[in-house]
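Okay, here's the structure, questions in a sec.
One chain of protein is taken out of this complex; the other chains stay put.
Letters are used for the chains, namely A and B, taken in the order the chains are written, and counting of residues starts over at 1 for each.
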Amino acid sequence: MKEIGPGAMTTISFKVNGGLVEVEVSADDRLIDVLREGLRLTGTKEGCGVGECGACTVLLDGKPVNSCLVPALQVEGREVETVEGLAKDGRLHPLQEAFIEHTAVQCGFCTPGMLMSAAALLRENPDPTREDIARAISGNLCRCTGYHQIMAAIEDAARRIRAAVPETSEAEGAAGTPEARRE
Amino acid sequence: MSPRKPGYVVPETLAEASEFLREHAEDARIIAGGTDVLVQLRRRGRAGGEHPRWLVDISRIPGLAGVSTDSGTISIGAMTTHEEIARSPIIRKGGPLLAEACASVGSPQIRARGTIGGNIMNASPAADTIAALAVLSTRVRLSDRMGTRDILITDVFVGPYKTSAQPGEVLMEVYFDALAPTCGSAFVKLGRREALAIARLSCAVVIERDDAGRVTRAAIAPGACLPMPARVESAEEMLVGKVPDEAAVDAAAREVAEEMVRRTGVRWSTDYKRPAVEAITRRAIWRALGVNVE
Partner (left out) sequence: MEIERYDTGEHDPREEFGVVHRAAKRVDGVEKVTGKARFAADLYFDGMLHARVLRAKFPHARILRIDASEAQNAPGVVAVITHEDVPGAKTFGPVRRDMPVLAFDKTRYLGDGVAMIVATTLEAAEQALELVRVDYEELPAVFSPEEAIAEGAPVLHEDAPGNIVNHHKVRKGDMEAGFAASDVVIEREYRTQFIEHAYIEPEAAVAVPNPGEGSVTVYGSIQNPFTARRVVAEVLGVSLNKVRIVQCTMGGSFGGKDDVMSCMCARAALAALKTGRPVKMVNTREESIVEGYKRHPYMLKYRVGATKDGKLQAMEIRILADGGAYASMTPFVTWRSVVQATGPYEIPNVNTDVHGVYTNNTYTGAMRGFGSPQIIFAHESLMDELAAELGMDPLDLRLKNGFRPGSVTATGQTLDDHAVSLVEVMQKAADAIGYREKRKAYNEAARRAGSKKVRGVGIAASYRGVSLGGEGVDATGAIVSVQQDGSVYVYAGLAENGQGLRTIFSQIAAEELGCHLEDVVFMDTDTSLIPDGGPTVASRSTTMGGNAVRDAARKVREMLLSVAGEMLGTSCEALRAAGGRVFVAGRPERSVSFADVARAAYSRGELMAAFGWYKGPKVWWDEESGQGRAYFTYVYGCQAAEVEVDTETGRVKVLKVAAAHDVGRAINPATVEGQIYGGVAMGMGYGLLEEVEMARGVTRTQNFDEYLIATSMDVPEVMPIVVENPDPYGPYGAKTIGEPTCELLAPAIANAVCNATGRRIRELPLDLEKVLLGRSLKAARGRRGSEQA
């Protein structure tokens, strides 16, 4: 039986965005503390600390969880994905592209958590209905957007992933603007 | 090193967990999915807060998670998440109202972490699963170093956020008889919003009828309105032996509301809850009878 005495620290290791990390934690450290303070993966946001706003959503073994409600010690040996891991090889994830093109981002604070919930949905259900989408992001509060453009973006990203040709999206044509050259 | 930080143990067997919990009776808190415990830790020093010296993480004990069925009995391990229960084909067939109740919990993130065992042992009067478990006549199996004991779900609770579990006892699993295919059931929840909603009220109903349509068994449990989760037998009896018609259903629903007032006394919310409980119960009964009245 593993035992860490009151006030003591211990080292855990787990995978973040594909890479193995080792961090020192205490019993009341939460996954979000490890990500933000320990690993400086500050894309994961804290909005409420009680699992209500979803800004801290990450994937734990592929499932969306509130990282503010996961004791760091429970993550030992498991796999965590954060918003920083969505883009691969310098290419944005189709969800990220769709969020930009559908103006699904306003202040951007809920965006990372929202993207992770959406990513979990699309892995499991590549062709979700609007209701599926609304349900999948129902644990992610957004105060700016009223959710509609977010839901449209997720729908569009699902289409792109299914078609596997992310370059030619309908939304891009509709927006009538050239591809952003930033980054 | 800070004296305020709790210790953390990760038992590998139930026996280890029980032993540790017994030794640290008042000082230890079991942690499973963490969705309640981490909120309570955050609130330490304030109302509803906790400050245990030890956290006992039972999430790595093998065999505590999963749904199984054996000769008509469905067992759910304490560490099974709401999401797993909501999706389980066994539950959807043999206890669909429990699947509905689990699907109505919080949000996808909470459902992915929160466990049935945690939902029971946290003993919140507004817990979504408990009314459903009550009408399924669910029994819970508690384990300690001496062995196990099984009690009826409704006997687990002795007050809001208080259970009858003894120090050292760990909830292992819950089990109930699968509903017969002819059995009707329903779970109806009223929240202030569509997701992330604590139940303002809920009601779970199971009804079994004979070939003539006569009710042979009825179980009704309102949620979020009784001091302790319970079935309302006096209302159930009003249905048994009858071919339910509007008058019978109305009477049973009214009885649930009256019983609520008898058990809670008149409170600030009674003016609202009395008619609303009646309505929610009526809907749940009709839905269990296969009639959607909403």
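Here is the rule we go by: a contact is a pair of C-beta atoms (placed from the backbone, for glycine too) under 8 Å apart; a residue touches a chain by one contact, two chains touch by 3 or more.
What you are looking at is a predicted structure, and each value in this text was computed from that prediction instead of being measured.
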**Request:** Among A:A8, A:L39 or A:I100, choose the residue that contacts the chain missing from this document, as touch is defined above.
**Result:** A:I100
**Message:** Considering the complete complex, identify which of B:R4, B:H51 or B:R262 is in touch with the unshown chain.
**Reply:** B:R4
**Prompt:** Residues of subunit A in contact with the chain that isn't shown?
**Reply:** 36, 40-50, 52-53, 55, 82-84, 86-87, 92, 95-96, 99-103, 105-112, 115, 133-135, 137-151, 174-178, 180-183
**Message:** For subunit B, which positions touch the chain that isn't shown here?
**Reply:** 2, 4, 125-126, 160-161, 190, 192-196, 198, 200-201, 224-227, 264, 267-269, 271-272, 275-276, 279-280, 293-294
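Quick note on the criterion: only the chains that are shown with their structure count from here on.
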**Item:** Between subunit B and subunit A, distance of the C-alpha-averaged centres to the nearest whole Å
**Value:** 31
**Fill in**
In their shared complex, subunit A is touched by residues of subunit B numbered 1-12, 16, 20, 31, 33-35, 38-39, 41-42, 53-55, 57, 59, 83, 106-110, 112-113, 194-196
**Prompt:** subunit B touches which residues of subunit A in the complex?
**Reply:** 1-9, 26-28, 30, 49-52, 54, 57, 60, 63-66, 68-71, 73-74, 117, 120, 135-136, 138-141
